[in-house]
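Every protein chain of the complex appears in place save one, which is left out.
Here the chain labels run A and B in written order, and each chain numbers its own residues starting at 1.
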Amino acid sequence: MKDTTTLLEVNSIKKYFRTRKGVIKAVDDINFQIEKGEILGLVGESGSGKTTVGNMIMGIFLPTSGEMKYKGENLFMLANKRPKWLKKDIQLVFQNPASSLNPKRTVRQILEVPISVHRPDAPMGRTIHELMNAVDLPSDYVERYPEELGGGEKQLVAIARALATEPSFIILDEPTSALDVSVQGKIINILMKLRRELGLSYLFITHNLSLMSNVADRVAIMYLGKLKEVARTGEFFKNPLHPYTQMLLSSIPVITDEEELLKPQKIKAIGEIAGALNLPKGCSFHPRCPFVMDICNTVDPQLAEVTPGHLCSCHLYSSKSDQISDQKLTSE
Amino acid sequence: MTSAIEDIHISRRIVHHYGRYWYRFKKNKLSMIGLGTILALLLIAILAPWISPYPSSAGLYVNFAQALRAPSLAHPFGTDEIGRDVMTRVMFGFRYSFSLVGVVLGITVVPGVILGLVAGYYMRRWFSVVIMRTADIFVAVPALLLALSVASVLKPTEINVMMAVSLVWWPWYTRLVYSSTSSLRNEDYVKAAELIGASPSHIMFSEILPNLLGSILTKISLDAGWVILIGAALSYVGLGAPAPTPDLGTMISEGSSYLPSVWWITLFPALAVVLVILGFNLLGDGIKDMFSSSIR
Partner (left out) sequence: MVDESHKLLEVEKLKVGYKVYEGLLNVLNDVSFYVLNGEKIGIIGESACGKTTTMKAIMGILAGNAILMGGRILYKGSDLLTTSKKKVISLRRKNISMVFQDPSTALNPVFKIRQQMYDTVRYSSERKLEKSEIHELSVRYLLEAALPEPERILDSYPFELSGGMKQRVNIAMALVSANDLLIADEPGTALDVTLEDQIMRLLKSIVDKKHISIILISHALGTVRGFVDRVYVMYAGTIVESGPTKEIFSNPRHPYTRMLIDSVPKLAGGGVPEGIPGVVPSYLNPPTGCRFVTRCPYKMDICNNATPDMYEVDNEHYVACYLYEKGR
């Protein structure tokens, strides 16, 4: 393991699924890094490929091409071929807590598995007790079956399971999307506390932008397999560049008037997300884009740095930066 | 190490958890009837030597003076062609039936389930293909036919009959478990265990198998009825327990030549077979309900 602050490095990864009807480009040439201790938020709607990215990093399947590095070491392997330290160091929390816990096993039995695999010398009872404390669950819950727990509690057990191996990096795939809003806060705050106390890094996959704005350090938006915009969170919400980002932000249902004012007002969501098999030529978003230009339906834009740290993949921002700001304001 | 207090908590949890299964089972009156019937018949089979009216009828016994008596107070099911009490022989007949069930299912369930788990988890490997195609071959042969062939080649003893039936029984468990396993292995909790690095045997036996117990137990109960039926059919054609061991199928066959005037020698064993199969079927329904999580 090389000594570096970049924890995860993903270069030009692609995942193409061959089906009878054609090729589905689920992930098409994605690059990003995650630094140690950072939370990168990955946002996208269905078909964006965000879950596929998470699955490839976990090793659930292999990318079609590209390169993945973790702590400097090659990550391009299926999970069951990975060295033990890798399996220990990267963990995944699934979206649906009800299906990620075996209904026929108690919490204790569920937590015993990672401990016995990766920390066989640790005192089992005490370790489980510590894990339950870390996620703020009463210790006597260990005898319960998942059906006897609430949604939030189940997710906390899933998080405890992920922590059991003492990982450095956790992929959180929509960790609170299936939960009520009154328990989401507890889960997120425990995750943030654990990040602080244990120096963890997260890849936080979600479609909930309001949540993202309060959690992630940096945000990356995907649309139909491609990265459309990457920026530090504050910058991202203050100054969304990509039309798709603006469309997403204007669709968020908010509950206070002040939030309403923060949303970009002009972009109403229109059109269908193109079917993965019939990707539009050029920029995959152009059929829905209110600022579409001629170049958009022939050339696919590249991800480029528009301002320091703020990347965007859109023809509006390629080279002619001054003209662009005018265009953005006058288009309707 | 758990303390005494924790032990009490654990046992309360277990009682509470399994109590729910009993609640679901109890809900259906018919299942309770099935359970009651099987338990009663089992008890009768076990206690036959002590509770049957004429225990000697079960062994070498001849009493031509009492032969072919119609049902009466002294002989509620009448007597057969050599004077043996039919009721006693029916009670003892259950012994053979239940032991057939015990042996056949005892031998076939465990290997069948294990093969199904392995084939279902490692779906595309060569040994999975071998297992499933072998199972297909055995399934394609009608149980009765295979049992008959085997039994006619070997000596027609109880053991051989049981072996013959067992040979055709295991693939059904393999198939059942294979199909459930191949779908369950895509569940999130199985993926989670794999990603953590749990061993394949842990995943098959500790993650997947507990979720299959319901369907396996249901099948065992329903199978019991079938085993008895096939056993009776084999006995009927002469491949059952050797005389003088009481065997319901043999009794039906022997009594059939005296029909229709002397009806009791055939009827009561036949009713007994029907009763025990019905009992197992109703019991099987109840077990299915027990594991059906839609019933609250």
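In this text, contacts are C-beta pairs under 8 Å (C-beta built on N, C-alpha and C of every residue); 3 or more make two chains touch, one makes a residue touch a chain.
The model shown is predicted, which means the values in this text are computed figures rather than measured ones.
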| item | value |
| --- | --- |
| Contact residue for the chain not shown (choose from A:N102, A:Q184 or A:S284) | A:Q184 |
| Which residue of A:T6, A:N96 or A:S213 touches the chain not shown here | A:S213 |
| Residue ranges of chain A at the interface with the undisplayed chain | 45-46, 150-151, 180-186, 188-189, 192, 207-211, 213-215, 237, 247-248, 251-259, 262-263, 268-270, 272-273, 275 |
| Residues in chain B touching the chain absent from view | 19-20, 23-24, 296 |
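Basically, only the chains that are shown with their structure count from here on.
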| item | value |
| --- | --- |
| Chain A-facing residues of chain B, complex | 1-2, 9-10, 13, 17, 187-198, 202, 206-207, 210-211, 213, 293 |
| Footprint of chain B on chain A - complex, ascending | 58-60, 79-80, 84, 87-88, 91-92, 94, 96, 99-106, 109, 113-114, 117-118, 125, 140, 143-145, 147, 158, 161, 165 |
